[in-house]
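The structure is given below, and queries will be raised subsequently.
All protein chains but one are shown in place.
A and B are the chain letters, set down in written order, and residue numbers restart from 1 in every chain.
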Amino acid sequence: MKTILNVNGNLHEINIDPGDYLLEVLRDLGYKSVRRSCHSASCGTCTVLVNGRPVLSCSTFAASVDGQCIETVEGLSQGEKLHPIQEAILEEGGAQCGYCIPGIVLTGEALLRENPEPSDDDIKLALNGNVCRCTGYESQNRAIKKAAEAMRGDDYE
Amino acid sequence: MLSNVKEYFRPKTVEEAFEMMEADREHSIFLSGGTIVALMGSSRIERIIDLKSLRLESVSIKEDEIVVGATTTLEAFRKDPLVRKEFGDFFYDSFSLVGSWQIRNMATMGGSIAPKLGWSDVSTCLLASGAGLMVYGPDGYRRILLSDYFALPAGEKPLITHIIIKKDGWVSAFEKFSKTTFDIATVNVAISVRPERGRIKAARVVCGSRPQYPMRFETIENALEELEINDVMPSIVRSLVFDNFTGGSNMLASFEYRKHLASVMAQKAAEKIKEMVR
Partner (left out) sequence: MSEAFETVGKPKKKLDGRALVRGKPVYTPDYDVPGALTVKLLRSPHAHAIIKTIDTDQARAVEGVVAILTHEDLERIPYSRAGQGYPEPSPYDAYLLDRKVRYVGDAVAIVAATSEKAALKALKLIEVEYELLDPVLNMEDSMKEGSPVIHDEEDCSGLFDKSRNIAAHFEMEIGDVEETLNGCDYVITRTYHLDTQLHAALEPHNAVTYLDPTGRLIVVTSTQVPFHCRRILSRILNKPISEIRVIKPRIGGGFGGKQSIIAEPYAAIVTLKTGRPARIIYTREEVSMASNIRHEMKYDITVGADGNGRIKAISMYGLSNTGAYGEHCLTTFMVSGSKTLPLYNKIDAVRFGGDVVYTNLPPAGAYRGYGAPQGLFALDCAIDELAHELKIDPLKVKEMNSIREGETSPIFKIMGEGREGVPQIMKSCKLQECIDLGKKAIGWDEKHGRRTRKGSRVRGVGCALAMQGSGIPRVDMGAATLKMNEDGSFNLLVGATDIGTGSDTILAQIAAEVLTVPLEKIIVYSSDTDVTPFDVGAYASSTTYVSGNAVRLAAEKVKKQILELAANFLEREEKNLKLSAGIVTCDDGSSVSLEELCTRHMYTFNQQQIAATASYVGEESPPPFLATFAEVEIDTETGKVYLINLVSYADCGLALNPIQAMGQLEGASMQGIGWALYEDIIYSTGGRMLTNDFFTYKVPSRMDYGKLTCGLVESYEPTGPFGAKSIGEIGIDSPIPAIGNAIFDATGIRLRHAPFRSEKIFFEILNLEV
């Protein structure tokens, strides 16, 4: 069936199978930052934003987001400039193997759009569905906090 | 992918959606949030009927009831200002640990009830709030209680269009026990009481994830009538739940342990209610 996907502002007119999940369709379109780690909606690795809200692309039928605004991490950094969350993760050591990072960056961005001054608990709750097996979470939580400050302009004295 | 799916429908009306389902029930599935459909990954599914196109996301007030469209997401529902105004933090808090933020952005009110999941926190809370449903079946629309929906025989599967919660001034609390924070409940409990002059005039006591799906415990509810809401009340609730709990064992917990947990969760919920009433 024909469908149109709006990914990071790019319109893709494609032919899909009605049973296709958004995850594989995005990967086939070249958005390789979207990754599969499990088959039970239980790890958050495949998170993308649909209309600004973090959802699991592994459990979203591509046909169901026909025409909706989809964001992947490829769309977050302009050219060579990194998004503040990406920069903060780099500084804090929040990316070890890196597999979970796109999901975390997007979920973090969605959180900060809604709540520019999140507490530690807010960050933990919002990202509780983004599993990381490498870092032990501390560095990533710090990174989100740091990015929030940078985005509020707090550290520009 | 669900490899056997051949058709994807976007019905414009509820009637259309229901008729599409009736055309081939065995190979069709309603798609609302999608998390359960993906989780089950059933190869028998050949037709997907997407209910999102029915545009049933809305929360509105009608006289003394809150009417929630069935495809409203859990996150949208719990954060809705109307819901918070009428029910305080009950739904805001109890739904905050359903799955993850991503799952709450996908799972819908109707989609959480329809599959009659044993561990659904949503079902437990809605049962305790005495929720009703607007459903569409072969004879058109009708309004039924959520508890009636759960009791429908296996062959009867009307389409849920709205969830209706009365603004009845009851005080509610929810507690659950789970292994980790991103996990289904090992057992969950929701209690709702109508307080009158410091006493429980009436109550709704629900235990879920027993592992069977949530149910009200009428014996306990009857025993709570006229009970004074004081410092002893929570432990009475605990004993009642312990004595009357029914359920089973599975990978998550033995029946014995569940019974203990349910009673402790019930006591915690009762403590919360006590504080709210004061």
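To be clear about the criterion, a contact is a pair of C-beta atoms (placed from the backbone, for glycine too) under 8 Å apart; a residue touches a chain by one contact, two chains touch by 3 or more.
Source: prediction; values computed, not measured.
In the complete complex, the residue from A:Ile16, A:Ile101 or A:Met151 that touches the missing chain is A:Ile101. When the missing chain is restored to the complex, the residue among A:Met1, A:Leu29 or A:Leu82 that touches it is A:Leu82. Seen across the whole complex, the unshown chain contacts chain B at 1, 3, 39, 177, 179-184, 251, 253-254, 256-257, 260-261, 264.
What chain A contributes to its contact with the hidden chain is residues 32-43, 45, 72-74, 77, 82, 86-87, 89-93, 95-102, 105, 123-125, 127-139, 141.
FYI, only the chains that are shown with their structure count from here on.
Chain A and chain B have centres, each the mean of its CA atoms, that are 29 Å apart. Across the interface of their complex, chain B is touched by residues 1, 17-21, 24, 39-42, 44, 47, 53-56, 58-61, 63-64, 107, 125-131 of chain A. On the chain B side of its complex with chain A, the touching residues are 1-8, 31, 34-35, 37-39, 41, 45, 48, 50, 52, 75, 96, 99-103, 105-106, 181-182.
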